[in-house]
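Apart from one protein chain that is not included, each protein chain of the complex appears where it belongs.
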Amino acid sequence: MDRPLRLIAGNFEGGDPLDQLARTLEALLVVASAPLSVEELAAAADHDAELVEEALRLVADRFAEERSGIVLEHVAGGWAFRAGRAEAAACARLFERPAQRNLSQAALETVAIVAYLGPCSRPDIARIRGVAADSAVANLLERGLIAEAGRDHGGGGAVRYRTTPLFERIFGLESLSELPRLDDVGSDAAEIRDRLHAVAQQRSA
Amino acid sequence: MDRPLRLIAGNFEGGDPLDQLARTLEALLVVASAPLSVEELAAAADHDAELVEEALRLVADRFAEERSGIVLEHVAGGWAFRAGRAEAAACARLFERPAQRNLSQAALETVAIVAYLGPCSRPDIARIRGVAADSAVANLLERGLIAEAGRDHGGGGAVRYRTTPLFERIFGLESLSELPRLDDVGSDAAEIRDRLHAVAQQRSA
Partner (left out) sequence: MIVRELELDLDAFEGPFDLLLALVLKEELELCDVDLAGIVTAFLERLAEREELDLDACGEFLVLIAALLELKARALFPDETAELAELEPEEAAEELARRLAEYRRAKEAAAWLRERLAAEGDRYFRLGPSPLAPKVETPLAPQHPGALAEVLRVLAQDPPDVSLSHMALRFPPVSQFLERFRALLGRRSRFDFEAEVAELTRLEQASAFLALLELRRAGELAIEQAAPFAPIRVTRTPQENTLREERTAAWTVRSA
């Protein structure tokens, strides 16, 4: 298995400039998170666009269907690597893996606060949790478990968030009134809020 | 330029199963957004872990430093493609701001404490560094180098933080166990203790 590879490496030694450029393009394409145009590649590689196009043909030849699991593809925005068609099933299994399907502790605390206390702003949540709420809120918004619900202080204050119907569906609730009772913490939202604030204050005192 | 490539392709034709698996791994690695463990690769490729490890050696050989612009590396507990080191200058031109690569002394000390102690809270960090850790922690959270990891004291205390796989990846660590042992500072501790003893004796004398 080693021999033909050494053969290639041997050919590259001495540094064919076009092949050198092709390697640079490979590197750029593997770190980019969006397709790269010839102009972008040329600017980053610090070479002429014409030479870049020539080197791209080399890369395309190396990374072609059947020949490699990685395939160079020309799309609307430019050039990018993709998985070979023959590997579609494996890629589908990779992306369908049931990992990461659980909420983080931060997200769970945050959504629990919003669900039990009713619409809350990020400063509210941060005060109760004792840490900034920005990333947990962003995460829950992205997953569609919370949504904006007006602003504090009759419109002028911070944005408030409430839970969504998707939240109820995922947690198997017909409505928020079905949330498990928290009588040991407080009998209603106001009492629970007071209790959480009191503890948060102790924690930071 | 074409010939040696054909040579390889020719070698692979007829479908050496190991090479077929190597191509599948290439495809998985090029679409993944984080390092993949052997187990994850095996599950997605639908093959034995042992065979996957063998095929990985093939891929690593193909995508080695100097040989290709794309390099396979073992990092953060998994396998991932990155750009070859020789292409760093071009990659730097592609990314205007390599955000993670510039850390203040405060941030480095903080992330070092979190990496060495395992999950710890802001008060833990402040206790060791002797200064408040709030801004360093916020900064590391924003860069994704640390993440929340539950709370102190069985849940009710301060939020704890741990380092992320991104931390290992940026620092090029296969795992946290690669951090060097720091017991060589023992002699320093003894020396400090002796000096303090001397002072204490003078005081009480």
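To keep things simple, chains are lettered A and B as they appear, and every chain counts its residues starting from 1.
Here is the rule we go by: a contact is a pair of C-beta atoms (placed from the backbone, for glycine too) under 8 Å apart; a residue touches a chain by one contact, two chains touch by 3 or more.
Bear in mind the structure is a predicted one, so any value in this text is a computation, not a measurement.
Chemist: For a quick check of understanding: of A:64, A:112 or A:141, which residue touches the chain that isn't displayed?
Modeler: Missing-chain contact among the listed residues: A:112.
Chemist: Among B:32, B:45, B:58 or B:147, single out the residue that touches the unshown chain.
Modeler: B:32
Chemist: Please pick, from B:38, B:64 or B:112, the residue that touches the omitted chain in the full complex.
Modeler: Per the contact definition at the top, the residue touching the missing chain is B:112.
Chemist: Counting contacts across the full complex, list the positions on chain A that touch the omitted chain.
Modeler: Residue positions of chain A that touch the missing chain: 27, 30-35, 73, 75, 80-83, 91-92, 95-96, 98, 100-103, 105, 108-109, 111-113, 115-116, 127-129, 143, 145, 170-173, 178-182, 184-186, 192, 195-197, 199-205.
Chemist: At which residues does chain B meet the chain that is not included here?
Modeler: Here the touching residues of chain B are 30-33, 73, 80-83, 85, 87-88, 91-92, 95, 98, 101, 103-106, 108-109, 111-113, 115-116, 122-124, 126-134, 151-158, 166, 169-173, 179-180, 182, 185-186, 188-189, 192-193, 196-197, 199-201, 203-204.
Just so it is clear, only the chains that are shown with their structure count from here on.
Chemist: Measuring from the mean C-alpha position of chain A to the mean C-alpha position of chain B, what distance in angstrom results?
Modeler: 18
Chemist: Okay, in this complex, where on chain A does chain B touch?
Modeler: 1-2, 4-5, 7-9, 11-12, 16, 18-19, 22-28, 30-32, 36, 40, 43-46, 58, 61-62, 66-70, 81-84, 86-87, 89-91, 93-94, 97, 104-106, 129-132, 135, 199, 203
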